Each structure stands twice: as structure tokens, then as C-alpha cells.
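Only one protein chain is missing; all other protein chains are in place.
Labels for the chains are A and B, by order of writing; each one numbers its residues from 1.
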Amino acid sequence: MSALLSRLLQFLLTVWAATVVVFALMQVLPGNAAQVAAGLQATPEDVARIEAEFGLDRPLPVQYLDWVGGMLRGDFGTSYVTHVPISPLIADSVQVTLILVLASMAVALLIAVPVGSTAALLRGRAAGAVLSGLSQVGVAVPNFLAAILLVMVFSLGLGWFPSSGWQAPIEGFGGFLSHLVLPVLALALVQAAILTRYVRSAVLEVLREDYLRTARAKGRTAAGALAVHGLRNAAIPVITVAGVQLATLLVGAVVIEQVFVLPGIGSELIRAVQNRDLLTVQGIVMVLVLMVLVLNLVIDLLYTVLDPRVRSRS
Amino acid sequence: MSRPILLTAALAAVGLLAAGCSAGSGSTGGSGGGETRTDIVIAHTAEPTNLDFTTTSGAAIPQALMENVYESLVRIDQSGEVQPALAKSWELSDDRLTYTFLLDENATFSTGDPVTAEDVKFSYERVVSDDWTNALSAKMDIIETIETPDEHTVEITLERPSNGWLFELASLVGAVFSPDGVGDLANEAVGSGPYTVEKFTRGQEIVFAKRDDYAGAAPGTLDEVTFRYFGDAVAAANALKSGQVDVIGSLQAPELTAEFEADDTKQVIEGTTNGEVLLSMNNAEGVFSDQRVREAVLHGIDEQAVLDTAWGGKGTLIGGMVPPTDPYYEDLTDVWPTDVERAKELIAEAGVEGESISFTVPSLPYAQASAEIVAAQLGEIGLNAEIETQEFPAVWIEQTMTEKDYDMSVVNHAEARDLLTVFGEGYYTGYDTSRIADTALAADQGSEEEYVEGMKEVARTITEDAAAGFLFLFPNLIVADAAVTGLPENAVSDAFAISGLGWSEG
Partner (left out) sequence: MSAPRSAVEALPDPVAPAAPGPASPTASRRSRRADLTLVTGAVLVGLVVVLALVSFVWTPYDYAAPDPAARLQGVSAAHPFGTDRYGRDTLTWIMMGARITLLVGLIAVVIALVVGVPLGVLAGMTRIRWLSGLVMRGSDVLLAFPALLLAIVFSAVFGPGTVPAMCALGIAAIPAFARVARSGTLQIMSREFIAAARTANRSPWAIAVTHVLPNIGGLVVVQASVAFALSVLAEAGLSFLGLGTQPPTPSWGRMLQESQQYLGTAPELAIFPGVFIAVAVLGFNLLGDGLRDRLDPTLRGRE
């Protein structure tokens, strides 16, 4: 129990440190935020007005506390550039990215588990080597390249799916799915290649365990033994890796969001960066960082539950 | 679970995804089906951050809202002429100071209220108040008084005669608002135009719905028009190819036109814009304060080659700051013929062989493409142009435009009739405005004929002073489903007018 508490405390400390880092990074930015927001014909009075309106003339610690306090209440402030409240924008775009990333991970696992297990079982044979080789190549393909190719084949060539865009599920589930297929595949194929290699290692590891050898000695085939006894054990590292990869995907999806013109949080981040919309950048970065930290916490807790070695220690 | 089962499960899941979708995808062009479509989807590049151009600058908001949702008293037609809009006619007094506009008495706001002279007065007084922070509002500073003798008559008196003002009035500064409709401009647009904003999804699309109660001059034909925003030209082109959009309002990847031209189901329209792609040089400071060096650059550059490589040969060479749709256009391409030998001589005369120049380039496709080829051509005449890419808008506007920390840059000046701004006092070109100021003022105050002649002289002086290079006039490349009709060929005003759009029968 105390271990859990200390892990939680650690988590909160890390989150706090991250807010300081994010806030500090934004202060390094060249140029005055109000000047940037006021645009090019702005007079000094315009700049001063914006500074006053958004409280940029206050001391930094006050601004920091105000920002953090706002976030605790779920309020990320109002953009100086677009005059739009930031919280709803983040809420909407996070949904898109989460759907994209979770669906991709699910599809990636659906591909990686069978392929990786097969590669492990066929180890030493030509087919196994081919599968391993394919996964190596898959890891090396940038996901935006995969995206471009998928669009060429399945959208422009075959006309099966739209080439870009997003439709919310409530506006029609069919349209929602059809817009989702290509971006999900673009992310999932490359993820699957990464995960396949972990699944393969994990399964190989399990195959060497004594109980599986016993099972095989009792006349089961390797695949049968694995299916009955092994997969659960092999699952631990794979789930852990999938969790870690999810964190990478949250941000990595930005490239795919751009190719497919999806209104995800990555697209919003790029847009905010281009507009020098600092408060929005700050808010989005903080949300992404928080999601990564939460994910890491969940993985750790899950790991403690799943792995007998760690459990027995605490 | 055994391996084959897992594999089947995986395939099934993918298959399910695939099957679920085909239902939702694919809208076919209007030409195919029996019934003519009443909706259209248009792809645009620059997306509006909100719906309020009174406080937010940029071309995206007026492009969507002017003429469609908001109307001014006048508008600019496809050949660049001023035409009636909310005002069905107008008269100019003999002293050229007072315009008397007669309003269209059938005009109503989307709230149902009639458009009255009071609304016009309210709107134009608001432009010069603190409520408008868009810098363009300065165009209305010239107004001295606004009178409303009756409900449908507006008399606007200027401080001094101005030929340019009526034209400016057609832009966003002339938009007429309802006094009840300015509470939440960023999200709610209440205007007198043929369409209303039905739905605005920031960063994605604007859906316009036709107003059935519109009784003005330009009623809409299609019931629903959608502007969908694509930051990336290739994504927009893909969307057109796969039938998700029907029109690309302005194709930003000219190399793609060849593919569409070869496709019978698509039409490619090449019109003009007000956008002069300017090779700006810092006249005020550094190596280009020497006119000989600027002349050398203009002799050294082969504009046709720049256009061919950078923008697929789409565009027009104009040699000056005035597009052919303006009344005072004149072909100035022969002022500085490409002459590398002469350029080298001038460079030698000025003693700047091998000089390094800071070439700040905004991160925009046409600018980066033009800059690479220009830099190579300058290398031929002995100038070493060091390209520095600056993020547009943020960095370029700060460093090049505001701080004027540059020798050379390249950017599309897209505003209408902007030569006096671009070569005006304090602007980043650093041009010596005393060369044109008197002529320009006299032209603005003179008769229409004097205006045209005077402005021609101004434009010619600017070109002859080698104040900047004029690479090409930016093309308006529209690509659309072949059945779409009524597309605005030239982008000569703020607006992308949608009221004339339709589908051809059969």
C-alpha cells in the first residue's frame, strides 16, 4: 500500500515539475506574446491593451499560478490570437486523437499477436525469417509514407475510402468508420511491425519455460501448448510495450493527422505553433504530457499487478 | 485461442471495418445521377479562426463571408468593375466629395429586419471606432460625414475626393451589419447576403445555407454550400479525386493541374488574382539601397524561368505592381529585359561582386520554390543570395516585414490595389515615396481619367526605379467537377462568391 502511495506522490511531483518546464519553455520564446498576437500594424497601445486584457503584464509567478489554477478547474484560458476558449478546443481534438490512437493500437495488436507468435513458432525456418524480416522493414517505414501509399491505393485507386477528413460518430457511424480506416491502418501497420518483434521475443521466452516443455513432453504441439499455457505469460511484456507505444503514438499521430487532415490534438498543436498561439501551445503540450504521465502510471500499476516478481517484492 | 483463430479474428476485424464504411463514403458528381444536386463542397486553403473580420485580420474570413453572408453597398465583378450590391445605384456630387447611395428596399438581414440607411451609418461609424481592430479599417478614415436623409438613402461625404475609395468600399470594410447582430461576431454572422452560416466547425468547415427570404440582387441557387479547409494542397487534390469535394477554390500545387486537365470529369479554370509575387528588395538599407544593384537583379532574373519552375508556368508576367483587372494596368515586362551581361556590368560598377545578401523567404510553397530559382539566377550575375526560411506568418512578419531585417524577400501581395501600400511610407520595401506621393494623391483626387493616367505613371515609376522585382501575377487555379457551373474565374475581390454556383443538367 505504501508503495502505491509513494508511486502516486511521485506521479504528482512529476506532473508539477512538468508544468514548470512547459511554462518556462514558453517564456523563452523570442518576441513578446502580446506583440505577436496584436499583429503587424499594432501600435504600442494595442500591445499594452492585449497585455492588460490577458494579464500578461503581471509578474511571471502570478501568471504561472493563474495558469495552473485555471487548469485545475479545467480552464486553459482564452487564446490571445483566435479569441477562442482553449478548453473546448482541446477536449474536441483529444477525442479525435484518442479514437485514432486506441483504434490503431487495437488493430496493431490484432496483427502483431498472431504474426509474432507465428514467427516465434517458426523460428529457424524460412517462413519465420521472412516474417521477422518483414517486421524489421515495417519498423523502418515512416508512417507518413505508409499513409501516402494507402491513400494512393485504397482511396485514389480503388475508391474504397475517403482520402481525408473526419466525421464524428454521431453524424453517422458508417461515415465515421470509413474516414477512420486509412489513418488507423497507416498508424497500425507500422505499430504492428514494432509490436510483432516484442510478441516474438516474449513468446520465445515463454517457449523456453519449463512448464511449456512439460506440456510439450505430454504430447501437445508447440502451438497448442502456447495457446493453452503460454500466451497469458507472454502477454505481460506485450501489454507493457503496447502501453509505452501508446504514449509515443499520441504525439506520433500528428503526422498522420496532417496527411489525413484530421482535427486531432496534433493538428491543433501544429496550427497553434504556426500562429504563435502560445497559450494554446502551452495548454496542448501540458495535456499531452499529462496523458503520457498517466499512461506511464497506469502501466506501472498494471505491471505491479500482473508480474508476480514485482508483486512478491512489495 | 490458436493461431489460425487469432488470424481469422484479426482479418475479420479489419474486414468489418472495411465493410462498415463503404456505405458512408463516396459522393459522386452531379453529372452522373438523374437528379441535379443542390449542394456543393468547396475546398479552400486558409481557414478562418473565427467569423469576425472586424478584429481578426487575414483573407480567410472575408473570403467566406463577404458577398455570401455580409454585403457591402457595392461589389467588384469578375472584370474588376464596381457593381451595385446593397446600393442599387449611387451618384457622385460635382465636387467629387459626396456619394449618395440608394439602398435596395427589398434587402433584409437574415433576422428578417430590413436593411436601412441607419444600419449603414451604424456599420460605417463602427469601422472607425475602437470596436474594429483590423488594420484595414483605416480605409474608412477618409469619411467625413454620413447622413441618412431617408430610410433608403445614405449620403457619405469624404474629406477629399478619392477615386480609390468606392473600390475599397467593396471590400470587408464596407460590410453592413445589423445593430442587433454584432454581439458575438466571432461565432455568429448576421448579414444581408444570400446565405447564412449554418454551421462553423473551426479548423474544418463552414456550412452555408441558402436564405429563402433573400430578395436582393444575387440570390443563391444551391441550398447548401460547404467550405472545407485543407492546409495541404495534395490532400485537397486527393479529396477532389476521391469525390469528397467538388471544387478546389484555389489549387496551391500547380503541378497537379496537368493530371486534372487530362481528366474529362474535371475542369480546370485558370483565372487571375490581385496577387503580385514580389521579389522585394530593401531599398532603404544595405546593398539594395544602390539602385544599380537593384537594376542588376532585375536584368539578371528570368521571370519566365521562375514561373515555369516554381509554379508550373501558371500565372502571368506583368512587370509591375498592377494586375490586368485593374483600370490602370499597363504591361511593364519590357522595362527590365533579362540581360545577364548588363547585370554583371552593373554589379561591377557598384562594386558588389560576390556580395552576400540575406534572402528571407516565408515558409510558403510558391515563395520557397521561387526563391530557390532566383538565388541560382543571382549566383550567375555574381550575387550570393543566402536563403533563410522564415516561418510564415509569425517569423516573417516580425523579422522581415516589421523589423525590416533583410536584403531580399519574396512574397505574394494579395490585396487589391495595393501598390500604394506596398511602396508606401514605412513599409518594408523602404521605397522612397517622395517619387510617387504627389502623383498618387493628384490621381486619387482627379477625374476618373486622370486617376487612370496618374496611377499608370505611379506604377511605371515604381518599376523604372527598380523598387522591386515583379516575378509573376499569382494565378487563380480552380479545379472542379466538370458539371459545376458559375465558378468565379478571377479572384479579384475579398470574396469567394457562391451565389452563382450550380450544377449543369444531365
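The working rule: a residue touches a chain if its C-beta (ideal position, glycine included) is under 8 Å from a C-beta of that chain, and two chains touch if they have at least 3 such contacts.
Quick caveat: nothing in here was measured; it's all calculated off a predicted structure.
Touch with the chain that is not drawn comes from one residue among B:Val82, B:Ala284 or B:Ala305, which is B:Ala305. Note that of A:Leu150, A:Ala234 or A:Ile299, the residue touching the chain absent from this view is A:Ile299.
Residue-wise, the contact with the chain that is not shown comes from A:Thr240, picked out of A:Thr82, A:Thr118, A:Gln167 or A:Thr240.
Counting the whole complex, the residues of chain B in touch with the unshown chain are 233-234, 237, 253, 255-256, 258-259, 305, 308-309, 361, 363, 368-369, 371-373, 375-376, 379, 387, 389-391, 395. Against the chain not shown here, chain A presents residues 10, 13-14, 17-18, 21, 25-26, 28-30, 123-124, 132, 136-137, 139-145, 148, 152, 194, 197-198, 200-201, 204-205, 207-208, 237, 240-241, 243-245, 247-248, 250-252, 254-255, 258, 269-270, 273, 276, 278, 281, 285, 288-289, 292-293, 296, 299-300, 302-304, 307, 309-310, 313.
Please note the rule applied: only the chains that are shown with their structure count from here on.
Averaging C-alpha coordinates per chain places the centre of chain A 38 Å away from that of chain B. Within the complex formed with chain B, the chain A residues making contact are 31, 35-36, 39-41, 46, 81-84, 89, 106-107, 110-111, 113-114, 117-118, 121, 151, 155-156, 159-167, 172-181, 184, 223-224, 227, 231, 258-261, 263, 267-268, 271, 274-276. Touching chain A in their complex are the following residues of chain B: 1-3, 6-7, 9-10, 13-14, 17-18, 20-26, 49-50, 52, 55-57, 133, 135, 186, 201-204, 228, 230-232, 235, 238-239, 241-244, 391, 393-394, 397-398, 401-402.
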